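Here the complex is missing one protein chain, while the rest keep their positions.
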Amino acid sequence: MATQTPIPVEVPKEDQRVPVIEPGHSFATIGEKVSNIVLRRPVSLGWVFGFLVMFSGMNMLLFALGYLFMKGTGIWGITIPIGWGFAIINFVWWIGIGHAGTLISAILALLRQSWRNSINRFAEAMTLFAVACAGVFPLVHTGRPWLAYWMFPYPNSMNYWPQFRSPLIWDVFAVSTYGTISLVFWFVGLIPDLATLRDRAENPIIQKVFGLLAMGWRGSARHWHRYETAYLLLAGLATPLVLSVHTVVSFDFAVSIVPGWHTTIFPPYFVAGAIYSGFAMVVCLAIPIRAVYGMEDFITARHLENSAKVMLATGLIVGYGYFIEAFMGWYSGNTFDSFLLWNRLHGPYAPWYMSLLISNIFIPQLFWLKYFRTSTFWLWILSLVILVGMWLERFIIIVVSLHRDFLNSSWGMYYPTKWDWMTYIGTIGMFLTFMWLFVRVLPMVSIAELRTLLPEAHVHEAEEVHK
Amino acid sequence: MDENSKLKGGPDVCPGKRGQLDLATVKAEIEETSGPEYWRSLEELAGSDEFREMMHREFPKGASEWLESFSRRGFLKTMGASLALAGLTGCTKLPDTVIVPYVKQPENLIPGKPMYYATAYTLGGYASPIIVESNMFRPTKVEGNPDHPASLGGTDVYAQASLLDLYDPDRAQTVTYMGDVRSWTAFTEAVRGPISVQKGIAGAGVRILTQSVSSPTLAGQIRDYLKANPQAKWHVYEPINRDNVNEGAKMAFGEVVETRYDLSKADVIVSLDADFLYAGFPGNTRYIRDFASRRNPDAEMNRLYVVESTPSSTGMKADHRLPVRAANIENLAHVLAAGCGVASSATPSLSDQETYYVMAASKDLQDHGGSSVVIVGDHQPPALHALAHQINAKLGNIGKTVFYTEPVDANPANRNQSLHELVEDIRGGKVDLLLILGGNPVYDAPAELEFASALKSNAVALKVYLGTHNNETAVLCQWHVPEAHYLEAWSDARAYDGSASIVQPLIDPLYGGKSAHEIITILAGQPGLTGHDLVQQYWQKQHTGGDFETFWRKSLHDGWIAGTTYAPKNVSAKGISPQRSQPADANAIELNFRRDPSIYDGRFANNGWLQELPKPLTKLTWDNPVMIGPAMASRLKLSFKDVVEVELNGKKVKGPIWIQAGHPDNMVTLFLGYGRTRAGRAGTGTGHDAYPLRTSQAPWFASGAKLTPTGEIYNLASTQGYQTMETPDGSDRPLVMETDLEEYKKEPAFAKEGEVPKELTLYPAVDYSKEMYAWGMAIDLNACVGCNNCIVACQSENNIAVVGYEQTLKGRHMHWIRVDAYYQGDRNNPKGYFQPVPCMQCENAPCELVCPVGATVHSSEGLNDMVYNRCIGTRYCSNNCPYKVRRFNFLLFQDWETPQYKMMRNPDVTIRSRGVMEKCTYCVQRINEHKIDAETASVREGKDVRVGDELKTACQQSCPANAIVFGNLNDANSAVNKWKAQSRNYSLLAELNTRPRTTYLAEVRNPNPELKPESQHERSAG
Partner (left out) sequence: MQIFPRSSNNIARASLVIVAVVVAALGWVLWELERTPYVTNAGVRKPQPVPFSHQHHVTGLGIDCRYCHTSVEVSSFAGIPPTKTCMNCHSQIWTNAAYLEPVRESFRSGKSIEWSRVNQVPNFVYFNHSIHINKGVGCNTCHGPVDKMPLMYQQESLQMEFCLNCHRAPEKYLRPREQVFNMRYEQPANNPLHRNLVSVNGHDYDDQIELGNALKDLYKVRSVKDITSCNTCHR
């Protein structure tokens, strides 16, 4: 019998760049290190203190909302003509931030960007919490929130349906879908790790809890197979959402006739902006966390640098958006559009516009220099600047466009009140409170996926193929 | 309207108190006692049901109790008149309510159908004839009286807003003695003694102080009393008076005469500081109508020259406006007179511009002898009025455009002098019994009289004040009798043309108020005589021949008494040439006092509608500014918000600066009426009080004021964001289309540019031509004089909330229609435009497609419906409305508690709750009312009855200028179609292709070709 010569397997070469996981780790050590943060690490005073700070911020939000429901939206700075203020600004801002998670998990997963594996977990968590924060606003910004359910199409005794031409209705669907998918996606990803935690937990109650959540995961080949499939499907499902959500959000403006809103460039540049701010937030969180919990091995300089590159790219797209807006204002020759441009540059809110350009366009150009991409300190500062910049962008789009539109007689000014600020800062508090809890009760990086980054994993794959 | 129903206007309009205990009787029972005793007896009494019931009625605690009288109750509960506190929530369980029918229903009452009564509203002695709508015996809306020559259907802002005064919860509600509650009988008892004493001495100690009185009955009563008591005196005072006019007449004719103009015949009008196109000027309603009727560029157009000090809406309408300090106007007048051939001793020197202007004007006047008129403002000195009389005579205008009649004022004594004498008598201890019938002299008397201190001094034994509010004057009098509102009591009054109207009440006095008539009956010792008796008796005497009953009914029905209009009087101006007063120092700062456009002399300070009514030029609300011109501002480095101190001979007031385009240099204007200390919840403490600077020597303008910045900052609540059509980037927005007559003749369709073809829309075109109705509106910018009537009328018709200073400052005022004022050109003498902006009812409405819940949608007749109860308040519609006519209830702006307001509201319009968007609906409640009537009629009579032009929106109906027309676009003969067919017709922001149903007739000015340089500022439209 002719003996068949075994086909040699191509074991992928370690590439020369900074690795996405530092050497010297094994399946065990990873599980060890990550799960210990949840199971073994004692609750530090610092954590408790930080938690209290964040939590009080969250309560400030609840207080502000309580007063809002008692009095009405009049407690905010909004007025005629500026019908939308902080509420919508924050909504768009948070939704934007909420993009990075799914982008990283889904799109990069499909693109087989293995480096994502170590940051996707809390990126997803971040997404969920951001979307939660965003979700607060569409509800509470209405004059009669207790009737907001009329925005959902359900058979009712009034025989009357929502008005499907309104972008706000599209929002309802876009955001709620996005929220749900992100949640499922995140949870599915968690299952194997929950199992790991279940197995490592000593405390029977914790064991039960994780056991319940792990849904009887035993890590059998069948489990893994289905898990992979499900994960892939969800990734496929989530991918279009990343693009659709902010596109739809941008329609809130693009569909209207207000100068400064009524532009076709909004969808792409809103999406870019979303990813821009999303990554900024990821980096903002990643840097302190890896420092505090000694995760430098898993969240390496490479992750940070890649994120910086993404920010640089999306930042440029956003910059292009600004340029086109300005160009169109001038090129269209339309009285109202050209005045909008003038008003942004010279109007009462000119300083805001300037600081927007500086923080969103000029400063991020530093990312061209490797130093700024790699120095954690600068990276952190810059991503903060970008977050502020993206908030300002929404302020400019909403307030500055509205405050001086068609009829000179109806121009006005917008002055945020203390309630506006309390609501805004409150949501940040809420967001961080969730993050705070998350890093302590769930594995902040995906154990299972990290393991696939180990050489052993590759070898393992190879052998399977070999058989 | 139903004849009988109107006749019922009388005593039993409000069968509320029949067979029930009333305040008077209760007080009668306990008046003897006082102090603790008083209260104990109160407690004893408080047991009985009637008493509790009565207390509720007299001192309302809550709606249900207040509405004890069944007519009111019936209204509220059975009509379900959108008054329940249930707000506008969608699917809540309805609260259980009760129906309270009449016991005996007044015949001619059809529950749910309003009734209309003719009556008259009086301001400064001049009556505006009005028709008042009454729902279930509750006056709910004031309209002009279309049959009356002084109104022709129009009203002025004060008449419109007077409704709110009736329901003002701050009105005095009981008779008080030194602040303690007393009964009417207690009062009559208390004064009986002193009165009889006075009888003995021929009334030597009796002084009656009234405001201007034109009521024949009241004047008759007082005169009769004075005849019986020759020593008694009748004084008249009102801060906004016509002393100058009367003195001027005396100068010219040796007697006081009423000057009346016929502007419909005037081709050239020269106004010397006369604001004759705004409320407060006698006859303004008619003058506006006549003036506007001559502003049609396709017919014979008139030309208006205005030489004025403080910029006014009249000035903004001028074809040629010349800003001059008040004191200098006299100079111009002399030159003008000379130019018109009146021998004038004085030949003052004017600046080139002034000479140029006056020459052109006088030439124009002479070219139009007999069809021109010179009008002088009330605040210009008598000499000028005398001069004007001569000019008009010289031009042969007398009997053509100018008429002289008997004075409408029953006692045209010099107000300041009259008050002076009174104060002297008080100080001299000559006064024992002082009756102050209305007015508020303590607040508004000339400063140097120190009326307050005079009144405080115990020189006067018995001081009785009859007034609607417990105000500054009331607290200084022992007795305060609550005055009945004019809709609560019988009286009569004369309009500017002398025609007498019967003032008939529509409702029983809410708080048992009394009228001046009744006070005088007490004085004259003829108690028991009601106002109704008195008025009827008086006219019975006047009435000659014919059956009095029919005459009386007819007069009530028509709202005026036929044949009472004063016939023109034949007087000739003596050829005297008045000397000019000393020319004022050109460098000294001149200080002008003006009545406030919104709250007049301060009497309307507690009227929320008027307080929040944007003043015609500044659009300010809730405050009176220190007004200066741009030149002066830049010289003194003053800007908006700066608080300055104005000083005049040692007296000081502090107020925020307002820089008014077109305000003369070196001059400051202060507006009277603010800074009230006891006005009520709305008025107290708003603005600053300018009266302390005002003396009887210089009631209108004085020289030598000082202006010192205080460094403080104060925000004035103006409702208009930006007042020119040029945007700061230098580009120019075609909002008000304007050109001059010559240009217009060349290019009649100049305004049309920017109109987009209908097809340019992605949405399927809707065809409204098949429908029976398609509603539309056109507004003639040429006719509009910015009188603000539409705003108040709309507020009253549509239950629009008052939001207050704070909210207005934020830009949250709720007016459904606003009047935008724009200035063009040189800020020191700009051209001005008024543009009323209601909802445009766009056919392609941007607001509609962004509403997530479909709360604003199009009706089959092309109305842009706003469904309050469906609205969840995303405010997206407002963002997307290019005209920004939508208003949002950011907070709970509507007053759901105060029972008086509940009675006032229009039962056909939903009360909007918090968090709901609202806007102009073309008065859809009126449309539906007319449609339903027409349709029921067409079914019952089996013929095709359709709603025609008799259907009017509130703004249209109240408009004295006929500047607004509304109607059915599918009716070829409708007025609105005729207007829209005109070449001047254009839509606002046409390029957006919103296809507004409301369109505008562009403005065409008629400048004098000889005054071209001035017209270089003119912006040819586009």
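A and B are the chain letters, set down in written order, and residue numbers restart from 1 in every chain.
One rule holds for everything that comes next: contacts are C-beta pairs under 8 Å (C-beta built on N, C-alpha and C of every residue); 3 or more make two chains touch, one makes a residue touch a chain.
Just so you know, these numbers come straight off a predicted model, no measurement behind them.
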Task: Neighbouring shown chains of the undisplayed chain, as defined at the top - done: A, B
Open item on the list: One chain isn't shown here. Among B:111, B:728 or B:754, which residue touches it?
Closed with: B:111
Open item on the list: Which candidate, B:677, B:860 or B:973, sits in contact with the chain we can't see?
Closed with: B:860
Task: Among B:98, B:299, B:762 or B:981, the residue in touch with the chain that has been omitted - done: B:98
TODO: Among B:264, B:828, B:869 or B:977, choose the residue that contacts the chain missing from this document, as touch is defined above.
DONE: B:869
Open item on the list: Across the whole complex, list the residues on chain B that are touched by the chain not included here.
Closed with: 18-19, 70, 73-74, 77-84, 86, 88, 91, 93-94, 96-105, 110-113, 771-772, 857, 859-861, 863, 865, 867-870, 908-911, 921, 924-925, 927-928, 932, 935-936, 938-940, 944
Open item on the list: In the complete complex, the non-displayed chain touches which residues of chain A?
Closed with: 154-160, 198-199, 207-208, 211-212, 215-216
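Note that only the chains that are shown with their structure count from here on.
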- [ ] Please compute the C-alpha centroid of chain A, do the same for chain B, then give the distance between them in whole Å.
- [x] 59
Open item on the list: If we count contacts the way the header does, which residues on chain B are in touch with chain A in the complex?
Closed with: 89-91, 720-725, 727-729, 731, 733, 735, 807, 810-812, 818, 820-822, 835, 837, 846, 849-854, 857, 870-876, 878-880, 882-884, 886-892, 914-917, 989, 992
Task: Touch list for chain A against partner chain B, complex - done: 71-75, 77-81, 83-84, 141-148, 150-151, 156-158, 160-163, 165-169, 172, 252, 255-258, 335, 338-339, 342-343, 346-347, 402, 404-413
